[in-house]
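Let me begin by presenting the structure, written as structure tokens, before commenting on it.
Missing here is one protein chain; the remaining ones are kept as they sit in the complex.
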Amino acid sequence: MAELTLVEAVNDALHTELARDDNVLVLGEDVGRAGGVFRATAGLRDRFGPDRCIDMPLAEAGMLGAAVGLCMAGWRPVVEMQYDAFSYPALDQLITHVGRYHWRTGGRMQFPITIRMPYGGGVRAPELHDDSPETYYVHASGIKVAIPSTPADAKGLLAAAIRDPDPVVIFEPKFVYRTARGEVPEGEHIVPLGRARIAREGADVTLIAYGAMVPVCERAADELAGEASCEVVDIRSLRPLDEETILASVAKTGRVVIVHEAPRTVGFGAEIAAIIAERAIFDLQGPVLRVTGFDVPYPYWTIEDSYVPSVERVAAAVRKLIA
Amino acid sequence: MAELTLVEAVNDALHTELARDDNVLVLGEDVGRAGGVFRATAGLRDRFGPDRCIDMPLAEAGMLGAAVGLCMAGWRPVVEMQYDAFSYPALDQLITHVGRYHWRTGGRMQFPITIRMPYGGGVRAPELHDDSPETYYVHASGIKVAIPSTPADAKGLLAAAIRDPDPVVIFEPKFVYRTARGEVPEGEHIVPLGRARIAREGADVTLIAYGAMVPVCERAADELAGEASCEVVDIRSLRPLDEETILASVAKTGRVVIVHEAPRTVGFGAEIAAIIAERAIFDLQGPVLRVTGFDVPYPYWTIEDSYVPSVERVAAAVRKLIA
Amino acid sequence: MSESELLELYRRMVLLRTYDERSVVYHRQGRIGTYAIFWNHEAIQAGATFALDDDDWIFPSYRESAIGLVRGMPAETILHWWRGHPSGWWNPAEWNVASICVPIATHVPHAAGLAWGKKLRGESGVAMAFFGDGATSEGAFHEGVNLAAVMNAPAVFVCNNNQWAISTPIEAQTRAETLADKAAGYGIPGVRVDGLDVLAVYEAAREAVERARAGGGPTLIEAVHYRAAPHATADDPSAYIDLARVDEERAHECVGRYESFLRDAGLLTDELVASVRKDAEDLMRAAIAAVEAEAPPDPELLFTHAYVDPPPNMRNG
Partner (left out) sequence: MSESELLELYRRMVLLRTYDERSVVYHRQGRIGTYAIFWNHEAIQAGATFALDDDDWIFPSYRESAIGLVRGMPAETILHWWRGHPSGWWNPAEWNVASICVPIATHVPHAAGLAWGKKLRGESGVAMAFFGDGATSEGAFHEGVNLAAVMNAPAVFVCNNNQWAISTPIEAQTRAETLADKAAGYGIPGVRVDGLDVLAVYEAAREAVERARAGGGPTLIEAVHYRAAPHATADDPSAYIDLARVDEERAHECVGRYESFLRDAGLLTDELVASVRKDAEDLMRAAIAAVEAEAPPDPELLFTHAYVDPPPNMRNG
């Protein structure tokens, strides 16, 4: 075990998986010579050569489209999108091809593409460096999506994604890239897709979150210690989704607050709420609340702290439920 | 009043609005010389000239980006995307610019762009002519979205969109383009965004739908006539959303089935279910059910009828609720 | 080219022509859905692919739906595709023919990636992508060709310039004098050929493939002709096209032209023409019979191939 930051754990996973499987290659803007703008790909080019860690021309759609062709040639490409909002030019390739090509071949060809990108706000950046685009990705059929909140999960989920036979998108919460620190198993380490994590046990209220909102929920749970015992569920994997862990927690507490940074309308919180409304309605002792980004453009950073769900907003929602 | 098909009503709205406001222009692929592949823009080029109804180069992102610039020059562009899935290349412009530019100017400049496109399945077409992409659009902040199910609404919502100061996306259900017929007011006709329509009154179960799923729900209501009295709510406008009409119906019936063609995960049904789970939980007498497309690629058309929600599937959901 | 090669090329053109003509009839009989007619595009498709080896890859658009025929793909597979039947979905690696690309130009980066990926592996294999004049306006075309050029990938980009994108004429698509001019912007050779002259297309493709194999990178080939049929069965061109011009174009169509050339060269007799046509017709007749005999698909196929390792709630709906 080594103590690593979240972005170091990502780097560790890439080193481990490239060493393990000669078919894995990394491509993206500035991933090679510079080692990535967040240094997530540091050392890969030196270690594995410029043909395994490739600086691509500035063209996100072209890059993801090329990854489709690389799969046809037997590669397992790991594509970095430099920032959340700069992945949007590639949505067309994602929706029309990446998610459908396996199906289109009658299941005869696999497209084990991993797309990873830093996402989310709070880092005092210019506009379009702060988006939480998971809805666009998880709505696309044929795609899997995972979002770690801890360094160990960042390594394990990325490794699982790289080995997965289907296309997987990993969103890495850049707000905690360097502040989330923790023990990370050395060498090969896999966290299977599709299993939620109980980040904290509790009895009265279930807080459901992923990415940088997990520590926010944990802090809210701390703050509420005298008032309510909060269980924090870290979803980790949005597709496949571990509905059973969510439902078991709701069955226990009867009260739910779902937290994410993305805008509320058809954010992933809507899906979780809908699943609860379908499968756990008689367990509920109160409304299913969502604490989310607002349905407005992500703001300039002097007021971003009023946009991103805060400990206060989460705690207020819990207090509403237990009042 | 004239009896028109849905696509004729779209054409009528365009003729009326171009005649009314010299600043409105129509652009798209094959909208001019050919009058649109569904003839939605028929007659516009002859009547208003090739500078008001423009055949664009084959570039959806460029087209929508150009529309942003056209707004800066004082135009109100109406952009046709030829088919649902062919709008995806333009998602980047939509998310990064169309929905944010007004905000970016501190509210000083308006971007009254209308995007319209045929959407949805059931028409026996090759792949990628059948998608229901509303989630991608309604999740994008700064954007409004409306979906008519009747000819009169197709005209009125499109006219409202064209006159709206914000960017609005209109999805036109191509499955009923020529089969939905109805009285359409002649001349200027507006259906304001943000008001749902009670397509049919009922007491026992609320069916919530939009687009081509509204007639499916109506037929399901017919079929269930002896078993349950179904209220059918036609959402019409996804943003702004008429939450009050939904909640009033749920308060009355206590039972809800939400129906859409799009894949289930973070489909718009999730948002409606989440709103109900938050605001109407104590009105509910059963789970909130969704009847939707599956989380798989839209299939080849020989089996598409098993994908698109059918009268049978809707009826089965209702029967589950009233059992 | 040897005599037998010249005749094999002819055989392929006739096969494609026969497929196309029979498909239009089959569509009129209501047995397949909308169909993208490629009548008079046969010289481009047969000529360009004739320069390939079997381990080279073909990336077709809907306009080249039947191009697998030149590799021996069963015609019923392609008929099934247009019929919306799952038997129309094939394994690209079986034929080295990618799936038919319906959205415009988005397969160009796939071809770039495949070619580059083969090169990275040290494997031989050229990727040849087909697309239309309209496709050159799309960002995907630009990004794909640029990427292939930068990676020095063994790719050949064949633009079928039929001068129309549905109803949009080439003048509304580009201001460039030729589409081959676009090659300069990627630092690769651009060649313009007569798209109705199968030997000219073949020659341009042969050079491009040779260059690609020799490590010289991609080539852009513009094959010029004029769309002499509707865009697709659903299209009525009378609203936008000069039908007299179309008739003129049809008069010097490419299969007949090559036929005359072969006859003049003494390579083709009436008997041979008849037998080649008959073979093609027999093949199509058998294919249609096979299609008609195929059982309707099981709706379970909605789910079967969505994922290799499907998420449990995929079936919820």
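Each chain gets a letter, A, B and C, in the order it is written, and its residues are counted from 1.
In this text, a residue touches a chain if its C-beta (ideal position, glycine included) is under 8 Å from a C-beta of that chain, and two chains touch if they have at least 3 such contacts.
Just so we're clear, the structure is a prediction, and the values are computed from it rather than from any experiment.
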item	value
Residue touching the undisplayed chain, where the options are A:Arg76, A:Arg100, A:Arg264 or A:Arg279	A:Arg264
Omitted-chain contact residue, chosen from B:Ala67, B:Ile115, B:Val259 or B:Leu289	B:Ala67
Contact set of subunit B toward the excluded chain (per top definition)	25, 51, 56-57, 59, 61-75, 89, 92-93, 96-97, 101-110, 141-142, 144, 164-166, 194, 239-241, 243
In subunit A, positions touching the absent partner	29-30, 32-35, 37, 55-59, 61-62, 85-86, 88-89, 124-129, 264-265, 290-297, 299-304, 306-307, 309, 313
Absent-chain interface as seen on subunit C, which is shown	137-143, 146-147, 149-150, 152, 172-177, 181-188, 217
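Methods note: only the chains that are shown with their structure count from here on.
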item	value
Category of the chain touch graph - line, ring, star, complete, other	complete
Centroid spacing, where centroids are CA-atom means, of subunit A and subunit C in whole angstrom	40
Subunit B, residues touching no fewer than two other chains	61, 85, 88-89, 127-128, 265, 290, 294-297
Per-residue multi-chain contacts in subunit C, two or more chains	86, 89, 103, 139-140, 306, 311, 313
